[in-house]
Structures are given as structure tokens and as C-alpha cells.
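The complex appears here without one of its protein chains, the remainder shown in place.
By written order: A, B and C. Residues from 1 in each chain.
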Amino acid sequence: MEKYADIIKIIQNNFNTLSKGQKLIAEYIMNNYDKAAFMTAAKLGETVGVSESTVVRFANTLGYDGYKELQKELQELIRNKLTTVQRISLSKDFSDYENTIKQVIKKDIDNIEKTLKEIDYHAFKEAVEITLEADNIYILGLRSSSFLAGYLGFYLNFLLDNVKVISFGPNDIFEQLLRSTKDDVIIGISYPRYSKRTLEALNYGKEKGCKIIGITDSLVSPAAQYADVTLIASSNMLSFVDSLVAPMSLINAFIVALGMEKKEDITVYFEDLERIWKEQSVYDTNNKNNNSKD
Amino acid sequence: MEKYADIIKIIQNNFNTLSKGQKLIAEYIMNNYDKAAFMTAAKLGETVGVSESTVVRFANTLGYDGYKELQKELQELIRNKLTTVQRISLSKDFSDYENTIKQVIKKDIDNIEKTLKEIDYHAFKEAVEITLEADNIYILGLRSSSFLAGYLGFYLNFLLDNVKVISFGPNDIFEQLLRSTKDDVIIGISYPRYSKRTLEALNYGKEKGCKIIGITDSLVSPAAQYADVTLIASSNMLSFVDSLVAPMSLINAFIVALGMEKKEDITVYFEDLERIWKEQSVYDTNNKNNNSKD
Amino acid sequence: MEKYADIIKIIQNNFNTLSKGQKLIAEYIMNNYDKAAFMTAAKLGETVGVSESTVVRFANTLGYDGYKELQKELQELIRNKLTTVQRISLSKDFSDYENTIKQVIKKDIDNIEKTLKEIDYHAFKEAVEITLEADNIYILGLRSSSFLAGYLGFYLNFLLDNVKVISFGPNDIFEQLLRSTKDDVIIGISYPRYSKRTLEALNYGKEKGCKIIGITDSLVSPAAQYADVTLIASSNMLSFVDSLVAPMSLINAFIVALGMEKKEDITVYFEDLERIWKEQSVYDTNNKNNNSKD
Partner (left out) sequence: MEKYADIIKIIQNNFNTLSKGQKLIAEYIMNNYDKAAFMTAAKLGETVGVSESTVVRFANTLGYDGYKELQKELQELIRNKLTTVQRISLSKDFSDYENTIKQVIKKDIDNIEKTLKEIDYHAFKEAVEITLEADNIYILGLRSSSFLAGYLGFYLNFLLDNVKVISFGPNDIFEQLLRSTKDDVIIGISYPRYSKRTLEALNYGKEKGCKIIGITDSLVSPAAQYADVTLIASSNMLSFVDSLVAPMSLINAFIVALGMEKKEDITVYFEDLERIWKEQSVYDTNNKNNNSKD
């Protein structure tokens, strides 16, 4: 989907320079990429009323070697929207045990590298500033993203007051946002297959005037739609699992960046915490090699 | 610490070929690495009663260019045991904003690459088999590891019956393991600064005869002590954050590997789930490009 | 609503003895009590096509002094379905501070007394037997009932294996019931304003063949519809709070009844627990009077 984000950006950036016929193709793709992804160049041309060669030139203009290449990226976007059953059947080629493990982990490395390469430092800085200035910081992630939300909340609780992790519970998510205002920020974490409740809650927060930071997989994700600032980290599709490794790495960077801004404050709190952790025996303090136990 | 795991393995693998004096050094290091890490070669030799040159040859025998190199790895192990306040002050060099983000994410990539390089496929296979054969599967991770435990449980619940995530709650963790038996497995996730309750719970489970799979950062981690099978994924220390990116990637591979073994069963359940998800509007189903909203 | 339960029971018990005209009234009320509750005897008669005096005799036949009395009970049933805003405005008469507190607590006493008076010991015994025989025991309560579900689960975990409290979380409630079968029981706790998800989940469980024990406020509650056995405890409406005091008392009785059947087993477990609680310092063990501290 991140690549598709590039297509969209490229199309938007180049839109004014496109020929009239190419503009028709551009618009059709933006509105119907799920159909376009499976059309030949000839069929796509026919559909929007231009020649096949106009379609090929359109792909070239956007920097692709040919229409096939452009089409492949559209298809990848759609893969992210497949149902889980469709995805399990796609994973049939994971036949060899050792290879599977390697593929899964390598795909995670690719995703983090991609995330690093495409990181928008300006957006990152803005997200840090919005978070530090907010009266209340709501962290929202549901389904598998709830673990990222919890992880982010776990560490932000050491840095900042008024951090609230929004999750499914006795009070529903809207009730938890009931008193949010324009002085608050919602950090919304949303990955394919985007939880509908997350999107509804972001919409509700937006109506109340909250600032919204989206952590998601592309600028065209439905979550990005609601965000004032969007931080992008790639996710991938591993059979029925949505790997959230690259998002977790991005979140680490976000926590460390916030920590840098609060360094003086937090040292005091952590001294207090170290004392508590010791009193409560929270951590293992057996400093000796375990073989030496005797 | 992962490197230290190598030292330990190397020492163990080479122990029989060591000279008598070298064996003394080997034993001292395994029992007192926290002290050895800060001794010169001369001091270490003196302490165990051998010459300085025996210490240097010991390092060479294990494949290190010199004693310094070996010592550096011992020191890295100890870094993982620093208090948070000590770690925040170590992070002072994270001065430039953009660099910080890059460093954090690159460190995560390094960790996953290291994890991939050192993966023990035999242990992995054994862990999958133990899990599939168990009557009950308890997943245990506390503190920051609780999010990995929750994430693993979230997906295993789709594959397997009798998966129970153990977490702090009204019933304490021992109560949640009260009825565990030798036919059960505990998957214990434990990263520095190892939660003491996790270790106590693994010990309790071991006493009851449970099989134990450890997911941790080295073979010398206190969690590995209790484990029948240990899966290693590196963690790193980012200021006050313990990055759990590589462990999450390992867990992804573990879930996919389990899923491969249960492919036929789960397709049925996922068809049921897709129906429910649709009825309950769990996921966003707006298949159209968001720009096309009209 | 509990009183309405009586009406329904009375109507059902007496249905065969009613005159033809009275049967028309009976059927209309059962299907449209929300309208009937606000009709005069004349209007009700007109609506179903009988005389006003038939309506009055209908009330007498069922044991009411007059139509007014019957109508009052229908209206009370409807109060339980009011929106919260309507209920807050009804609570305007809670003007005096001390009186309010007394009213709230006295209402709770009334509810428990009513619950005790109307308890169905046969249903109770059946509920205990179904629970003891089940392969898996799912406890389901959402919104304010989630605390009763958690409370019941907290104690049943000491008595029984395979007790699972179903609650909102990363995995939704249907996913948590995905593998339930006809050998399982769902204990569903549902009070006005009945959570829709609870009812949907009970319906889903019923489709899978699960036995269902309902803990609810009347035999005509929507939860009772799905239940094989229904345990009734009254709730009341206190401004925007739904008092769950009588249901908690009923649940206490249910736990104690289950404990009686498992007395031998649990003593062993509790001895183990006492040891853990002591080792982990779970409970205060300062046996001395606190005034003596010095």
C-alpha cells in the first residue's frame, strides 16, 4: 500500500502536466483502482475512452517502465484488502519450514528499511510537538493494533501525565473520548484490515476538534484521512498475521524522541521508580551468572 | 547479550579442548562475568591464578583477536542490567533529532538481522511441536513483554483452543497457573530487565511439570534457565525503552509456522470469522479509494 | 419488570381459563405492553374489540383490584426501558441528601428481599448441574454487567478449570466463543438496558448448541429468551445507575452452591493457594490491632 501511496503522490504531483486523455485515466484509477488493477492496458483504455498506447504512455510519464509495472503496484494495494481466507490460500507456497521463517523475518527487515527510507522527519517533529502541547493524550488502537497502543501508552506513562489508552472495555471507546476537546490529541494506530471502530472514533474525535496523529501504513489509508499529521510505517501480510514490526520500530523512535524533550523531568521520576521497583522486587536482581547459582 | 550467548556457546563447545589454566578462566567468567568484564587481562589472570598471557591465549582460542574484544562483549551484557536512570544518562549522545530516529530504527534492523542469522531452526521446530501437543497453552509476559504475550495470544486464539494469556489481574499469575500440569506448556516471554514475577511463575510452572518455551534474548538469560526450548531474539536498549521489535518478528514467524500445521482446520474457522466480521462491521469495507468519496 | 414477570406468568397460567374476549386482551398486552400501559380500560377494550367491563373483569380474574393496578405494573416495566436522560430528570425528587442515600440503599434491600422471595430453587439446582457438567464455562457480561461477570469468574476460577470470562478486548466476543460447542455452557448476565452485543453473543452461542444460563431481571427479559435456565434477581433504576446489588447476592449464592459440590477438590487447591499468597505477600498479615502500631 505504501507503494500505492507513491502512485497517488506521483499522480497528484504530475496531474497538471498530464494530457487530457491521461487525466481521464488518472481519475479513473484513483476512483476505481480495485477494478483497474485487473484490467489490461487495452481494457483500461477502452473503459475511459482512450487508446491503449495512451495508457502505456501514462505509465511511462509516471516513471514506470510499462503498464505491467504500474498494474503490479495496484494489485499489491488490493492484497492488503483481501479476506483472511483468501490470504491463507495465497500463503500455500510457504511450503518449506526453514524458508518460511526466513521469509517472514526478511519481510519484516524489508518493511523497516522501507519505513526508514521514507520517514518524514518534518511530520515526526510536528507529531512530537503536538503531543507535548496537548492537555490530554489519547492513544487509540484496536484489534491487533491494541498491543502497539498499549506498548506506546506503557512508555508514555513514564514521560507524561494524562496519557489515556483507549481500548474496548466496559465503557465503549466513544464514552472514553466523551470529554475530549480541541486541546487534546488522539494518536490513532490503524493497520489493514483497518478496524472500523478505530475510524469511527477518529471521526468522532475530529468532530470534537481534537488534533489527530495517525500511525498507519500509507497516506491513502482510511486513517490518514482524519489525521493532521501522519507517520508512516509499513506493515505486511503474513498469511493471517499482520506484521506490526515496522510500526513498533517507528513507535520506539517516537518514544525516544519524546523522551529527549523531557529528559530533565523524567530523571526525577525514574529515580522514584527505581526505588519502587527495588522495594517491590519488580525486576530480577540476581546479577550473577545463572550457572553460578549455588 | 546475544553476543555473550555466543561466548557461552563457544566456551561450552570448546571447553574440552581448553588447557587446564584456560578452564579455570572459563569457569570464572561463567560465574562472575560482571566482575570479569571490568578486569584487565593481568587482573583476571591473577584472580584465577594463571598468567596474563594465558588469558590472552584463552581469548585467541575462542576466536577473538585479543582480550579487549572478549571483554567488550562481557560489558555489553552488563549494559542490559543497568538501571533506567543510568541508561537515560548514557543516551545523552542522542543529540540530533534526525539522527536519533535513524539510530533507533537502524538498531532495530540490526537486531532482526542478528536474530535471523542466529536462529535455531531445530529449537523452533521443537517449540512448534510442543505447542501443538499441549493440553493447555499458557502465554506469559509481564511489563513491556505483556504486549508481545497479548499479540501472540491474539493470533493463537484463531488457531488453537485452550490458549490462555496470563497477565496481572484480579487473579494473580500463580492463581492463573494453579491447575497447570505436565501436559501443558508455558510460553514465557522475558526481556531485560527481566520481570521477577515472570521468572517466579516459570519456576512455579516448572515445579508443576509444565513444558516451558522461553522467548528471550540469550541462552544465559534467567528465563532460559527454566526453559525446555529457548527461542532467541535480540532486544536492544534505547534510552529507557526496551525495543521488542526483533522478538515481535520472531513471534510472527512462530505464529505462521503454527498456522502452516493447522491450515486445514483454520480455514473453516476463518470462514466463520469472516461472516461474523462482516455482520458486526469489524473492519472497514470501503473498498474505494478514499479520494473518491462522493 | 419483575412484577411484570408475574403478570406474564399469571396470564400464561390462567390463559386457558380466560374467556374468548379476555384472551384477546391477553394477547394484545403480551405483544404491545408499551402501548397498553398508557391506555385507559375503555381505550384498550376498544382497541381489541371488547367492552370496558371485560377489561376490568380481565384484571380482576388475574387477581388485581382493578385495571389501574394492572396498568401500573405495565408502566413500571417500561420505566426500565427509559433513556438515561429521561431517568435523570425523573430523579429530580432526590432532593434531600440524607434521604437520597437512604432511598438508594433501601431500594437495594427491597430488591434482594424480592429476589429471595421469588427464587426458583429448581432452576438454581439445574444451573449448578449444567455448570458442573460443562466442558467449558463461558461467563458473559458486558457494560456494567461486566463487573458481575468478572466477579463470578474470579471465584469460579478457584473451583473449576476452563472458566473463561468473555469481555470486550482485542479479540471480539464472537471470536472468544468461536470454538464453543454443545458441551459448553454460557452464563449470560444481562440487565436493563440490555446490551445488544450480549444478546447477539447469546444468540450465537445458542446456534452453536451451547447450554445457556441467564442471570437477568425477569422471565421476559430479552436474555431469558435464549436461556435454558434463567436465574432471576431484581435490578433497579437509580438515576443513571443500574443497581446490580441483588444480582451480586444471587451470584454469591450460586458460587457457594457450586463450592459445596466441589468441597473436597477445592480444599487441596486452597492449601496450595494459601502457600502462594503467603510467599507472594498477597494479603495483609498484620494481625495486631492498628491502634497498637508504635
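The criterion applied here is as follows: a residue touches a chain if its C-beta (ideal position, glycine included) is under 8 Å from a C-beta of that chain, and two chains touch if they have at least 3 such contacts.
Keep in mind it's a predicted model, so treat the numbers as computed, not measured.
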Options C:Gln22, C:Thr54 or C:Ser144, residue touching the unrepresented chain: C:Ser144
Chain not shown: contacting residue from C:Asp65, C:Glu207 or C:Glu271: C:Glu271
Sole residue of B:Ile11, B:Ile105, B:Leu142 or B:Ile213 that reaches the chain not shown, by the stated touch rule: B:Leu142
Residues of chain C (touch criterion as defined above) contacting the omitted chain: 8, 29-34, 81, 83-85, 88-89, 91, 94, 97-98, 100-102, 104-106, 108-109, 112-113, 115-116, 119, 121, 124-125, 143-144, 146-148, 150-151, 154-155, 158, 193-197, 199, 220-222, 224-225, 238-241, 243-245, 248-250, 252-253, 255-257, 259-260, 263, 266-267, 270-271, 273-274, 281-293
For chain A, residues in touch with the removed chain: 150, 154, 157-158, 161, 170-172, 174-176, 178-179, 200, 204, 269, 272-273, 276, 280, 282
Interface residues of chain B (partner: the chain not displayed): 142-144, 146-147, 167-170, 172
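As a working rule, only the chains that are shown with their structure count from here on.
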Rotation in the CA alignment of chain B with chain C, degrees, nearest 5: 180
Same or different contact residues where chain B meets its copy chain A, judged by the half mark: same
Averaged-CA centre spacing for the pair chain C and chain A, given as whole angstrom: 43
For chain B paired with chain C, centre-to-centre distance based on mean C-alpha positions, whole Å: 47
Sites on chain A at which at least two other chains make contact: 143-144, 146-147
